[in-house]
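Heads up, one of the protein chains got dropped from this complex, but the rest are sitting where they should.
Here the chain labels run A and B in written order, and each chain numbers its own residues starting at 1.
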Amino acid sequence: MAKNLISIKNLDVKYITNKKPIHAVKNVSFDIKKGEIFGLVGESGCGKSTVVQSIIRTLNPPAIITNGYIKYDNKDILSLSVSEVRKLRWSQISIVMQSALNALNPVLTIKEQIIDVFITHKGMSKFEAVEKSKVLLELVDINNDRLESYAHELSGGMRQRVVLAIALALTPPLIIMDEPTTALDVIIEREILLKILELRKSLNFTILFITHDLNLLLEFADKIGVMKEGELIEVGITEKIKLGGQKEYTKKLISSIPSASGKRGVEFFPEPNLSIKTGAPMLEMKNINKEYLIGGFFNKKTLHAVKDFSLRIFKGEIIGLVGESGSGKSTIAQLITRLETQTSGSILLNGTDLKRNRSKNVSLGYRKKVQMIFQDPFGSLNNIHNVYHHLSRPIIRHNIVPKRKLEKYIYKLLESVELSPGKLFAKKFPHEMSGGERQRVAIARALSVKPDLVIADEPTSMLDVSIRMDILRILAKLRNEHNVAILFITHDLASARYLADRIIVLQNGKKIEQGISEDLIQSPKELYTKQLIAAASPGWLKNAILEQ
Amino acid sequence: MSNSIRYLTRRLGFYSIAAWAALTLNFFIPRLMPGDPAAIIFARFRGKLTPEAMVALRETFGLTDGPLLIQYFSYIKSMFKGDLGVSIAYFPEPVANIISTGLLWTIFLAGTSLVISFIIGTLLGAIISWKRGGRLDSFLPPFLAFIGAFPYFWLAMLSLYIFGFKLEWFPLRHAYSDDVTVGLNIPFIFSSIYHAILPATTMVLVSLGGWMLSMRNTMITTLGSDYITLARAKGLSSWIVMLKYAARNAILPNFTGFGMALGFVLSGALLTEIIFSYPGQGYLLLQAVRSQDFPLMQGLFMTITLAVLAANWFVDIAILFLDPRTRK
Partner (left out) sequence: MNKNSILKRWGRGIIKNKKASFGIYFVSSLIGLSIFGPLFTLDPTAFLGTPLSPPSLEHFFGTNGQGQDVLSQTIAGARQTLLVAFTTGFFVVLVGAFIGGAAGYYGGKIDDFLSLIINVFLVMPGLPLMVILASWLPPGPLTLAGVLILTGWAWNARVIRSQMMSLKGRDFVLAAIISGESNTRIIFVEIMPRMLSLLASSFIGASIYAIGAQVGLEFLGLGDVSTVSWGTNLYWASNDLALLTGSWWTFVPTGLSIALISFSLTLINFGIDEVTNPRLISERNWKKQLPDNTLNNGVTPVVRKNG
């Protein structure tokens, strides 16, 4: 194989704070060969973005690179002067950033953001630069009349293509891609990845690909580096990593990827509860529609977020509601918790119709019966109050236990979500706990009032992959202990498969398909469900290339 | 483009409501005060007003014996005709005439110094945020905050005392010297500028810090955003990143802030006029207070409000050009 294009040795990066500096990158070394796709994987906050931004030295204050070398083309990037770094940027190494909406300047046209690369680096005239930009856009299948558009006038997929086009402007040998598809939905993600691989064939660049999604890297990377808490745990060729690699952490990452196809592994989860439900459902949604008025005072548009949606939840049942962002799944959560009011249709709790009243005067009785766990465990706890406050308030409000038994009840509750000793955790503030611990507090809060139904809105998507399974396992255990129904909302079909008894697939506010979890996974009927399953199964990218 | 027109019409709608609110306040304030306004005025001016003046005064306030609603409508009708009533101090001169003599001077002095101070302050804010932690950045904010801590008019007094009275570099009062003829001629223009330097400088100095700090804050937020990182990664020069990418965005909230703060900052400018006996709205306001000339005061409130609203509308137009998202 070819020689090293870039080689990083003993890289150390620190963020200065008002107390002790944060050691964000610790002694990281790896090489990337010419023509390779090198994947760097890790949880958010593991330092992977810091590593790649050190390469082009775009880390903002208070970051300092405190040790190491980055050898590129026989030169140490860390020894270059400011003007040499500027020359190196983009002509040698370019970057595609995560969110194209944030990476594009909202007040400049696409044209203005492309031509300055040509003018600065190639000394082109404005006319030449515009002509080059037109060619560039066509390379990523965008009509060149879009040059005059602003970022907000383009769709998400188009924006990501534009950002990709800008990165290709000077056809640099190395392109860094920092979570380039994370914000996109499955189908667009596939399109963009295929485009990247196709362009790589014709333009011959090397890719350093960063993501939190190991599953994705297994599809197309040649080599994978695994990062954890600032350290590079291991580097290996993809085939080896796929088999579990050498380190414990890598093994855990690999084994915690649930698959949406093949046989259901049973090691973690109790069997689903498939007993036939009879009698009246606990909660029923009948022909629900929800429309939002968006836009300004004069140019109002209607957004039809939920269309003719019906749902029956029985006591003690776990239902998986699966859909991508914008599918209306969170709106359904807000309708059930009465944070929003439906435009038409009715919601019945234990057979009684809930009048379409405003969220701010919903009866206490309803609040006691329906609880919710949010996606972001930091956001859903108030950082000025401690755990005790968060748990005691709902218990007092709903008179669950007498005052003298309150403390004991709270400690027991904490221990039931595996936060022991409860007495210690009750005193903690949100910022003194890890993400997983905070999410357990949120679960304890939802259960504290002994509800009939808990809505869990993406309860694991903000957590580290390695602890996601723990949270799902706790939810499954609590269902069995308390006979509480759970509406599990997720974008991830595979995790719904493991936790839920039944799955409902949602797209653009409409119910596409529903069925017993395993039946739906094994024999989906609708095209969209098949696409979702394919996207969450190993080998999907290769299949897609073959399809093409 | 029709969206732009819609946006401007909507803003215009808001300004009409604001203007109507000012009118209504003007109408009701005298009526809501304890006692009968006519009686209050009559008591305060006992013996000083001729019977004709008294009648004119009652008419100004629409204090007829008719019902309140009728009074209100006739008041609004006369306002629309530009009839602001008759001044007490300058009886029988109409208030509108008196105000129009001072309006241009205020627009000239306060207008230019506000614009100059906004431009310099914004530029300084952009520069010090760019060179954060530098010498300029550690010196300017506390220094200008200290200057800004003085009342406008007090600093005006001090500068008048030092540069006008002691050093005699600048004239002590008025907007132009007595020996020039008013009109578009070189001596008059030079004399006006010469007279404006000292008051304008104090106004600029006092308000500079505020604009600078708010630009610095929005710049710092902007500099942390992804599109700045991308612009830097593209290898562009510092100047292009700072002006084309960062300042272009950071200035938008400051523009809106400029419009909103105008009414507040103008107050300081009016007090400065008083110190320099500058023949603008501020000076008239002082005359009105001294002689308890209520019609003049209310007329001033109306015209200054309208001027601020008009300025805000120009700010809206500027934002329309600068921010493509408003044109959507």
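Here, a contact is a pair of C-beta atoms (placed from the backbone, for glycine too) under 8 Å apart; a residue touches a chain by one contact, two chains touch by 3 or more.
Quick caveat, the model's predicted, so the values are computed rather than measured.
Among B:Ala21, B:Val55 or B:Ile317, the one in contact with the hidden chain is B:Ala21. Contact with the omitted chain, checked across B:Leu104, B:Ile119 or B:Ala145, is made by B:Ala145. For subunit A, the residues in touch with the chain missing from this view are 15-18, 53-54, 57-68, 78-79, 82, 85-86, 337, 339, 359-360, 364, 367-368, 370-372, 374-376, 379-386, 393-394, 397-398, 427-429, 431-432, 442, 445, 449.
In the full complex, subunit B makes contact with the omitted chain through residues 14-15, 17-18, 21-22, 25-26, 29-30, 33, 37, 40, 130-134, 141-142, 145-146, 148-155, 157-158, 160-161, 165-166, 232, 238, 241, 259-260, 262-264, 266-268, 270-271, 274, 285-286, 288-290, 292, 294, 297-298, 300-301, 304-305, 308-309, 312.
Quick note on the criterion: only the chains that are shown with their structure count from here on.
Between subunit A and subunit B the centroid-to-centroid distance comes to 50 Å (mean Cα coordinates, whole Å).
Touching subunit B in their complex are the following residues of subunit A: 53, 56, 58, 60-61, 86-91, 94-95, 97-99, 102-109, 112, 116-117, 120-121, 150, 152-153, 163, 166, 296-299. Within the complex formed with subunit A, the subunit B residues making contact are 3, 6-7, 10, 132, 223-227, 229-237, 240, 244-245, 248-249, 252, 322-325, 328.
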